[in-house]
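Have a look at the structure that comes next, please.
The full complex has more chains than appear here; those shown keep their coordinates.
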Amino acid sequence: MNVLAYRDGTLFNQLFRKFEPFFIEKRESLGRKFRFMEVCGTHTVSFSKTGVRDLLSPYIDLTSGPGCPVCVTDQADIDQMIAYAKKENVIITTFGDMMKVPGTRTNLYKERAEGADIRVVYSASQALQIAQEHPHKQVLLLGVGFETTAPSIALSIMRAKDEGVKNFFVYAAHKLTPPAVKSLINDDNHKIDGFILPGHVSVIIGREGWRLLEEHQIPAVISGFEPIDLLTSTYLLTKEMEQSDYTIKNNYTRNVKEAGNEKAKSILEEVFTISSPKWRGFGSLPFSGMEINSAYEEFDASKRILCETPKSRVVKGCRCGEIVKGKETPFDCKLFGKACNPDRPLGPCMVSSEGTCSTYFNYERANKKVSL
Amino acid sequence: MCLSMPAKVIEIDEQRRTAKVDYLGSQLQVGIELLEKVETGQFVLVHAGEAIQLINEEEAIQSIRYWKELTQG
Amino acid sequence: MKVLLSHGDGGRATHQLIKEVFQASFNDVELDKELDAAILDQQGGRMAITTDTFVIRPLFFPGGDIGKLAVTGTINDLAVSGARPAFITVGFILEEGLELDTLKQIVQSMARTAEEAGVRIVAGDTKVVEKGKCDQLYVNTTGIGFCNEYIKLSYQHIKQGDRVIINGGIAEHATSVLAERMDVPLSSNVSSDCRILNGIIDQLLTEFHTIRFMRDPTRGGIATTLKEIAEHAEIDIWLEEESIPILPEVRGTLELMGLEPYYMANEGKVLLIASEEESERIVDFLKAIPGQENASVIGHVSNGEGSVFLKTSTGGTRILDMLSGEPLPRIC
């Protein structure tokens, strides 16, 4: 398989020339640009980084959705994780994405400079290994992520139990994507013509994982992340607008099966139980999260490591809550690029590399001709 | 939200349920516990150090062929 | 044998270390004198001075080691400034417990690199700190060079229409050290590009006369360096993604970690800004030099206010900025 086939510039350009008249025609017939939402943060970055967003911009407004796990994590969860980092004898293990997410008063990056033992890991199994290497310490993995990431964390918990590891803990703040998308659809203020659904979440939950969307009869396509994926998914979605059978289209068949990854789903079920956590911007969403269940309670940091609950407050003026819902863009935030920038991020959307504000700061300023 | 790469399996350690995979010439050790089964030579999708799916190569080839043909149509 | 605190206290053990390791390798009459300062006969001309400290991990990497890197980095800083490197000083910080053999290897590597570049190592210093107060070995190199009167490189000479040239593939150094630095079970056959450039640059400056400015894109990668140039020169720079040379395995390694090649360090690259007229001939000249075969024009200069734009292969445009924060492996 040639990984690079989906990046092929020549094919991309041929396709774009092929689709462009169709995009123009549809825009003219509708009397406005279409408004699609890319749910996934990785899509947000890909559309920008490849320049496809820029290329499509005469026809399509691409809005970014709630698909950056760091961005939708509730401020209280962020603060709680930082509070754990301050505890003596605790080693925090985390994916790099979390390091600079601003808590109410500080962040992990700064806490490390203050002496907290915080290690960036690339995988959950690396975190488990650190626990095994430091039996006298409590090793806590920050469990942030969607359906894609959660199975590997569930696996590490199962392995810890298997191997009798007593000092490995997970702070489980995992989220499920469909409930967030559903909540957006139910919101009447939303003018979204179609959804580009997250390819890698779909790898786990399958096309069938989106069934609840079908009843709302909104066009939706599961997409990959390469330029040709992005372009063709947008094309398919435009076609759906014209005439749809109201089934979720799968434009990522090389990776996404009807039922997803059944083994991963069963592992999630083994370790987690469905919960209704708070999301940034959304508030509490029913059945939208995963908690460690009672059989694995001994690995649940929130139950097994005592820690005060810090007071949380969102930075005044930060629009992340609206941005993750796709209701505003970073350009609507007065702080964007001024008080808030990647060096001194004020909200999570500016810090995560796939946060909408960060992506727009890094990639979109050129097109908006915004000098910041 | 979930950076993943398609990589080719070049070595399997059944004992430890890990595999060495190759992506554009660089090799990474990943877990394969989330896969039903996998063989060397197959492609897997890698996320956060775990292979999260066996890639359907047939589909990969077909799709791209479909889009290529479309440009000629 | 290991480094002990007494190797750094200025007494007998320090002298022995200096004699056995440094004097033996660097082999310079000024070092043998063990004076407070090296005294160098009549020197003259416009003088260039640069200093850099190297705190890298791992100490040894495919294609080099901290010693080679420390000498190379300083030589290249002088070379891209239009100076002929002449003298280098070396200041070590050693961690108690470091293997003396490790130190020797590094010192010998410095000596070789300096010799290859025709540069003398004329003064040195060694301190030893307690175990746990250093990561094996840190080293500062300070370099002194002299400039030809007629060569004046400056931000101010950069003009609209000038071309941006690089002498080969980007991000190779950073990629070669990535796995060990990030503690990730990753391997690739990427070698660091660590290489002295003073010879090549000397040839370029003799051969061509419209080189406006040069920089070596080390920490922060080509993005950061070009952004610095754009800001200082008050121009815009436009890069073509497809013409930026990058090895597939470099791209692969970086994508696996969620990192961008434009922000990753190079240690044997130079970014040249030159006139449009000479640019292709410069590239051809470079390509004829072994190891520089991937040299390429990667962009051009326009009037502007200090932005760096990247035209992607799909035809879109995005911005490049300075590096913000150390690159970390990401999952999203």
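Structural remarks
All chains are identified by letter, namely A, B and C, in their written order; residue positions are counted from 1 within each chain.
What we mean here is this: a residue touches a chain if its C-beta (ideal position, glycine included) is under 8 Å from a C-beta of that chain, and two chains touch if they have at least 3 such contacts.
Quantities reported herein were computed from a predicted structural model and do not represent experimental measurements.
Protein chain copy numbers for the full complex, given in the shown labels, come to A x2, B x2, C x2.
In the analysis below, only the chains that are shown with their structure count from here on.
In this structure, the chain pairs A-B and B-C differ in their number of contacting C-beta pairs, and the larger number is found at A-B. Rounded to a whole number, the gap between the C-alpha centres of subunit B and subunit C is 36 angstrom. The centroid of the Cα atoms in subunit A and the matching centroid in subunit B are 21 Å apart. Shown for subunit C are the residues in touch with two or more other chains, namely 184, 258, 330-332. Annotation for subunit A: residues touching 2 or more other chains are 41-42, 68-69, 95, 122, 126, 145, 149, 354. Interface of subunit C with subunit B (complex): residues 184-190, 247-249, 251-253, 255-256, 258, 330-332. On subunit C, the positions that touch subunit A within their shared complex are 182-184, 242, 257-258, 305, 307, 309, 311-319, 321, 324-325, 328-332.
Of all residues in subunit B, only 1-6, 8, 23-24, 30-31, 33-36, 43, 45, 47-50, 52-53, 55-57, 59-64, 67-68, 70-71 touch subunit A in the complex they form.
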